[in-house]
Every structure is written in structure tokens, then in C-alpha cells.
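Apart from one protein chain that is not included, each protein chain of the complex appears where it belongs.
A, B, C and D label the chains in the order they appear, each numbered from 1.
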Amino acid sequence: MGLLDRLDNPFETGGIILGTLEDVLNWGRSKSDWYLHFGLACCAIEFMSMNASHFDFMRFGIIPRATPRQADFIMITGTVTLKMAERIKVLWEQMAEPKYCISVGSCANSGGPYWQYGYHVLKGVDRIIPVHVYVPGCPPRPEAMEEGMMKLQSLIDQQAIFRKRQRIAEEEALLKNKI
Amino acid sequence: METFNVFEKLLGQNILSALISVLLPLVFLIIYALIAILGELKISAWIQERLGPMRTGPYGILQPLAEVIKLIQKEDIVPAGANRLLFNLAPYVIFAGSFAGFAVIPFTAAFVPAEINIGLFYVFAVGAFAVIGIVMGGWASNNKYSLLGAMRSASQMISYEIPGALVILSAAVLANSLDMQKITALQDGGFWNWFLFGGPGGWSKIWILPFTLLLSLIYMITSLAETNRTPFDIPEGESELVAGYHTEYSGMKFAMFFFAEYSNMFIVAAILTVVFLGGWTSPFGSFMSGYWWGIFWFILKAMFIVFIQIWLRWTLPRVRVDQLMYLGWKILLPFALVCFVVISLYRIIY
Amino acid sequence: MIDYFKNVWTWFYTILVGMKITLRHLFAKKVTIQYPNERYPIPPIARNRLQLDPDRCNGCLQCSRICPVQCITVETMKVVPDDPEQPKMFDGTPRKIWVPRYDIDFAKCCFCGLCTTVCPTEAIKHTTDFEYSSYTREGLIYHFSAMSPEKVEEKKKMLAEWTAKQKAAKAQQEKQAQASNEVN
Amino acid sequence: MTTTKFVDIDFSRIESDRMRLNVGPQHPSTHGVLRLEVELDGEVVTNVIPHIGYLHRCFEKIAENMNYQQVIPYVDRMDYISSMNNELPYVMAVEKLMGIKVPEKVEYIRVIMAELNRIANHQIAVATFGLDAGAFTPFLYLFRDREYILWIFEKATGGRLLFNYFWVGGLANDVYPTFKEDVLNIVKQVRKTNKEIEELLIYNKIFIDRTANVGVLPADVAINYGCSGPVLRGSGVPFDLRKAEPYSIYDRFDFEIPVGKGEVGTVGDCWDRNIVRMREMEQSCRIIEQAIAQMPDSGDVQSAIPKKVRPPKGEVYFRCENPKGELGFYVISDGKDKPYRVKGRAPSFVNLSVLPEISRGYLFADLIVILGSIDIVLGEVDR
Partner (left out) sequence: MEIQEIFGVLKEKFGDAIIDLVNEPPSDPFINVVPDKLFDICLELRDNPEFDFDYLMCLSGVDYPETLQVVYHLYSLNKKHKVVLKVTVPKDNPKVPSIERVWRSADWHEREAYDLFGIVFEGHHNLIRILLPYDWEGHPLRKDYKEPETYHGIRVPY
């Protein structure tokens, strides 16, 4: 990867090229997110409202896909039960990288109203799959979901593509120093 | 108007002119597909009183570009248990099939990539390529939904070739030719000379006017079925078969399916334009006609057909498999046959 | 045969009717609210994020008791009568109870509004703010107490001293009482 | 276009391999997380085994651990599309146990809210049914109108979807001043859109061909399976709890019970079930108009709310007409703060059990339509 390293070096004016390329790639990914057509419970109804004319989720460049292979992110909209947990894990594994997850609503965040006595409810979807953004609410307003989506987009915009490991390590080190 | 290939005339018959003739449609196809995808998103949104993509570039016009950039970056998954060779080959077969159709599309009087005298026949033969690709992809995916979708698609496309071929046959009888440039040139001189309105000729064409109108309608319906568009999108009917034959495809391979679908839409629209709407000829006689205007008219007419396809898609529910077959065999075929007989008689008499 | 043609005609006709309707909508005014730029005016009664006014909270614990999901964690502490600070409530009445910890876990909250209805001082209220999604689950736990940790420590110490004093006083009293009993 | 019922063909003579297809739990048209194990012969469904429970949220166990007031938010989450209608039978069951008579104004507001929610529910039902048949645009027109209803709910109750509005003995709060005008405007809008939907979707020939003569449910089978609501009425049985045993103040209103008549196919097919929903929306509009006209302006909505909800020992089964059917709550009280047992008799749960019976012998594409015509909500099926 000698060439890439040289290109990435700001002193050889490669940093600008790669940086711009990275920006373009990230722009593509953040502006065109396809979600998995998938609803679980109450939040899914608000999710449908968000797709409807008044809130129009497609403004963000988001198109529903029925198959996990073509989806970029999944919205866990509702209560995840133990019976369903394994299926969600399979769905997540079927999705193609890079993939993201938004946990919508109290139930998906931490079991919500069912965290105390719900013997059959998974207490938070982050126990089985990684979650990138948590949207609170029970159910959240459609705008709140859109706000969560914008949070995810800004997360994607800042992602590192080149010299990934090195940069992630640097960021982690920085974070550690801060703490 | 005289027909010729402008690049061959300028550069002579050599590899360079051939290369340009091939690449130009490809460039056109890519630009067209991006515009069509945006059009699909925007028109569907407007019909539903929404706005569609708004946050990617001004009014969201860069949306298709973002999608392509994203699809390039996606992981390319081949499911376990799939037939690797066929699975990887299928999208290219479909894309090649639909792109090959562009070879005989006359964009203007001065440019058709390959001027062969059986152009209509060729388009039809090459169009059937897509079936092979779909069955390959559906079977190789090792997924039941894909297989069901592929089987449905194969039966649907093959049965709708027949009424479609009858329509083309009638047009060929009327025009006395299978050459797309010739058919277009015949209709020069104003919209009343289009085959939609009975073709060139005197008042006697009144006898076949209703039949040519009907034929164009039949071709419109069959073209929807051949491109798997609503109301005939049962091979990929989302509410039944998840995503049909491309359920297991991701990333760039899915993008190939996507491009192939839109390029197929354009090809059927182009055939309809050439056969019934006068191709590159101006609808107002000599007004705004010429080699350059030809491109404009051709693309305008074809895009209008594409718009109608999109418009229909967001209006109608989906038909069922048996109803699809009923429509194809018991309604479209008899009607097309009657039209064919009438037109043949007309040709014999006049 | 007539049925056949009738069928074909209804097919054709109903499709045209549908196309007419969708064409009308194609040019109709769009209803979309472009969220980050335009906003639907949320009514003040709407139940979104909870907000506590620490000045008003008197630590009665009713909210945490009525909460169906137990997402409100409240710790209370008695105010020492001879506190030099002489804390006051929002309306000037002397405060009897400190609230060193008032946490609401919005990852559990079900936004039913029961806590706001039982609150006697209207300290806890639903706001119209809904934009507080977070990258971490911990980011959804809100700490509403106005007391800094140092202050809590200080007050705790004060309370401990005071209770010790009280205890000692009580013990002394009892001793005295015993002594007087014995005398009697 | 004619449709053949594939049951008529003798398949025993055609030997072919059966294919087992898993539909769901993640599938675009299972309306949530239902899993159907479908046995296919080519494209013909030979057997369907529904597997439910993917959204079992332990409502009944939780209800035993909550006091009566705290159960209401959980009742909301059973059938999350029509929460108002869910709260009504629960609240009325507890009121019956305690012998509470609620004020006049409360009754009227409850009826208006329940009927508005019924309209919202049927809008979703028709919309998703259209979506199952492949029509996407009517879905969004109906959702647009539903949004206006939700705005009224939000203004009046504070919640868009889950309200916690009906309390034992009253309401959480009074309605806002311009409530009446807003509701009347909605009624107008609903009527306008419904007319459009009928032209665009319901009477479209393709849609009729897809749904008529499909999934025929005879009346006696429907009754024996315990079906209720539009599923039962679609089969031609004019049974509506609002008429049969009028609860609340439903005996004061003039409305009709729409039933399936087999206008375009057989009585009890998918089209009939759907048209019943469309016509019920119109009837709900009528009820709302009458209720608005009769509703008293003044009155305290909280006067009858007891200080402590503690019903005497006893048990009661109270049922109401939910948009999906008969929703009953069987509440057992042992005289304490918390109910001893709350059982919800969910209409979707019972209606879904008829699916294998009516989908055998139809095509796979029909199975999706039949499932859509039953209009289930998984939150209620699994509780």
C-alpha cells in the first residue's frame, strides 16, 4: 500500500485527493441509505407514518427494500422478543457491509415498558446486534425518527475509509486521553 | 430524409467508428438510467403528494448518483449453497441482453449503431435474452422466493412475446419492411402519417385506423409485461416474493439488474416510438425536422412512453399469475390476431 | 361473449379512471412538511421529553411510585433544620427535603404522562422537545438534580452530624428519663 | 375475468413435490412478525400453519403486577392501531366492577374518540390491504388522512398513537375548545378521500379480480371459529356489539351495520370484508356527527374518577366492538390494588385462527391478500 500511503500524506498533496475521494464516498453512502422493510410493533406504525406523505422519509434519499441483501440499515422499530431475537440476528448477518442499525423506541432501546416483568422480551436490541443510534420515545414522533436518521447520516459522513485501522487507533487513543 | 451512420461517413468503416457507435449508446444508457431513476422517485412522490428526494443536491437531483456511489461500495455477497458461476454471470447476461437491443435503435436519421435490415426481428430475439438471465439468477440463488420469481418471470415473458410479435408483424406488413430506419422514414411528414393513425396513405386508411390504435395499446400492455413493471410485476412482487429473482443480490450486481430494468423500459419505449409514433420524425411535417431535431423528437417520444409506464406503475394494483396468463392468451392474442388479419387484408386490397 | 367484451371494457375504463385520479394528484399541492427546515407546530399538551424543575420538586416520590415502568429514580434526603443555607422552594416556602438524585431513563420511559398528573407541585412536565436521540444508551439517562456532587456530600455530612446529634440528645433524654424513673 | 378456485381441480392425480415455504417473520406483507409455514404445490397453497408469538410481550403477566391505573398504558400497546378502542372495554370493565357511573360528557367524548380511532384503524386496514394487492398510492392517500386524525388526537390527549386517555371513571383531561370544528372537518375530509379510494382502488377491475371470490369464508364457519368484526360481517352476519348489546351510549345513535352482500363475487370473500370496512368508516362518520351535535358543552370530565381504584372482589367479562372485532377483557379482582388476572380476548387472535381454513386451495398470491383482508395486528395476536 505504498502508493496509498503516499497519496494520503498531506505533504505530498495526496491527502487532499484521498480526503476528497473519501468525502465523496461517504456522501454517497450517507445520502443514499436503503432501509430494510421491517416492522415489529407500535413504532412500526409511526414508522409507516414517517414514510407517508406528511413526513416523507424519501426526502433523505431513503428507499425501502424488502430483502436484507440490498439494505444499508435496519430500523428496529419495536419490541424484540426472545423468539424474534435470533431472527433479527440472522437478518443482520444477511445484510451487506457497510450496514447500520437504528434502535427506535423504548422497547428496542432497553425493553421499555416490558423491562421489569417481561419474561419473553429482550431487554435492549444492543444485546444481540450493534446499535449506532438510539431514538427515544414510545413511540417516537416521525420527526424524532428523522432526527435519528440525520444523526446516523452525520455519523456516516465522518467515517474513515482509508488507513482505517490506523485512524481508528488514533481516535481511540485520543478518546482515552480525554477520559 | 436519407439515412446513414454519421460516424461511418466521417471516419470511414473502421474500428474507431465502430467503437464510437458502441460507446455512445452506453453513455446514453447510463445517463438515461440515472434520469429515469430520479424520474421514478420524483413522479411517484408527486403522485402521492410527497416531495421525493430533497436533500441530495438541489431538489435531490443528485440522488441516483449517490445511489450508484453507494452501490459500488457495498459488500458483494454470494450466499452459501448458491451456484457461484451462474450467480455471478446472471446480472451480466441480463444487462448484455438489454444493451444489445440498443444496436438497432435509430436515434436519428443520421445515427443507428448497426443498420441491419431485420432490426425489429433482432430486437425481439435479443429481448428474450433477459429470460435466460433471470432464470439463471433465480435458480442459482438457492432461494425459494428467487426460484418462484424466476419461474413466474420466464412464463410471463415467453407468453407475452406472442401478442407482442403479432403486433410487430402487423406493423411489418403495413410498412413492408423490418428495417427500423425504413419504418421510421415511411412515417415522415407529420403525425397523421404515424402508424398509430394508420400510417401514410390516403383516406382509405380510415378502415384500419381503429385497429392500429388497438395494436399500439396491445403493444403497450405487452411491453409492461415484458419489462416486469406494474401491474405485471409479479416476478418481483414485493408483497409476495420479497424481491423475486434478485432477492439474494447485493451491491453492484443488483445495480446491474436495476440498470437492465430501466434499459429494457427504454428499449420497449423505443420500439413503440419507432413503430407507432414515427421515431425521429417531427410530428409537424417539416417543422423542426432535421438530423439534430431527430434526436430530440425520438428521445422526447420515448421518454413520454417511459413516463406513462411510471405513471401506470403508481396507479394500479398487481394482477395475479393466472389472470396474467388469461390476459395474455385470451384477450391480447385474439385481439392482436384480428388486427393482424384486418391489416393484411387492407394491404392486399390497397 | 357479451360478458367477455364487457369485462375487457371495464378493465380498460377503470384503469383510465385510476390514471385520471393519479394525474390530478401529480399536480396537486404537496403536503410534505420538510422537517428540519419546517416544523409541524406541536401542541403544548404533547407528551415528549420530561423535564423536571428542581426548584419545584419537593421529593414526595409520587412520580416514581405511579410510574408503570419504574424509569424514575429519586433519592431524597432530609434538610437539617439548622441548615445555614435555609433552602427555599419556588414559592418561598422552606424546603424540607433535598433531592440529591433525580434520574429519568428515557430508554425505558413509556411517555404515558402519569407522573405529570400526580405531581402536586407541577415540577415534572412534558416538553415538546423530541430531538434528543443519542449514540449511546447512557446518553438517554438524564440527571435532573440541581445539586452538585460536592454539595450532596456536604449535605450528607451535615445530615449525618445532625442525626448523630439528635441520637445523642435522644439517648441523653432517655438516660435522664431513666434516671428520673430510678429516682422515683 | 373469471377466476377458478383451484380446489376444484383434483390434485391427487397430479403427483408433484410439495414445496415448504417460510413466509416471515420478516416479510413485507405479514403485517408484523407473523410466520407462516406454507406448503405449496406449484403455486397452489395446500396448507398453511401460522406460527405466532414473535411479539409476545407478556401483557397478562405484567397486568398482574401493576395497579389498575398503570395497566392502561399497557392496554394501549395491545392493539396499537386503535388504542382508544382498547382502553374502552378495560376501563368499562373496571367501572362495572366498581359500579361507577361516568358523566354524560365523558361518554360522548369517549364515543367520538373511539369512532375516530375506528376510522384511523380502518384506513390502515384498507391501505395495507391495497398494498398487499400491489397498489402503493392509495396507501399514502389514506395515511395522509390518518395523519389529520392523529393531529386531533395529539391536540386533545397529548399522544399520537398511544394515548392513556380513558381513565377509570373519566378522562385524563378535557378536550380543547375547537375540538368540535376540527372533528367535523376531518369527517368531511375522510368522506372525500374515501370516494377517491373507491374509484382508484376498490372498484378497479384489477383489484376486484384479485380479491373477489378469493378466501371465501361461509357464515357458519366464521361463527364456529369465533370470528368477529368485519370478518364476520363480511360473511353476511349482521352482528355488531354496538347494536346487539349497546354499551356506553351507542343506543342513542342512528347507524347501520354494513354487511358483505357478494356484490362482485361470493358472500364472504376478501372484497366483501374490505368493503365492510369502507362502509363502516362512513357509519362512524355518521355517529361522530350525531355525537358532536348532542355533546354537552359543559361538564367536568374528572368528577367521577375515584381517589383509589380498588374494586371489590369479583370478576367481570366486558366486551366492546373493536375495529377488528370483539375485544373483551376478563378482569378478576381479589379486592386489592392490583388485578388478580386480566385476560384480553383479542379479536385478531381469534380471526387469525381461521386463516388455514380459508386459504387452502388458492394461489400463493391469494394467501397474501387473504391475510391482508383479515386485518390482524400482531401486538394483539400475541399480547
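Throughout what follows, a residue touches a chain if its C-beta (ideal position, glycine included) is under 8 Å from a C-beta of that chain, and two chains touch if they have at least 3 such contacts.
Since we're looking at a predicted model, the values are computed, not measured.
The hidden chain, counted over the whole complex, makes contact with A, D.
Interface note: of D:104, D:181 or D:245, the residue touching the hidden chain in the full complex is D:245.
One of D:52, D:267 or D:377 touches the chain omitted from the figure, and that residue is D:52. Contact between subunit D and the unshown chain involves residues 52-53, 56, 58, 60-61, 64, 96-97, 99, 221, 223-227, 237, 239, 244-245, 312, 314-317, 319, 326, 328, 330, 332, 340-341, 343, 345, 349-350, 352-353, 357, 382-383.
With the whole complex as reference, residues 82-83, 85-86, 110-111, 115-116, 119-120, 122-123, 127-128 of subunit A touch the missing chain.
What we mean here is this: only the chains that are shown with their structure count from here on.
Distance between subunit B and subunit D, defined via averaged C-alpha coordinates, is recorded as 44 Å.
Counting partners per residue, subunit B has 47-51, 54, 238, 242, 314-316 as the residues that reach two or more other chains.
In subunit C, the residues that touch at least two other chains are 15, 18, 21-22, 25, 30-32, 34, 40, 42, 68, 110-111. Against subunit D, the residues of subunit B that register as touching in their complex are 44, 47-50, 144-145, 148, 230-231, 233-234, 237-240, 242, 314-323, 326-327. For subunit D in complex with subunit C, the touching residues are 1, 66, 69-74, 137, 141, 144, 151, 154-159, 162, 164, 172-173, 176, 196, 199-201, 203-206. Against subunit C, the residues of subunit B that register as touching in their complex are 43, 46-51, 54, 311-312, 314-316, 331.
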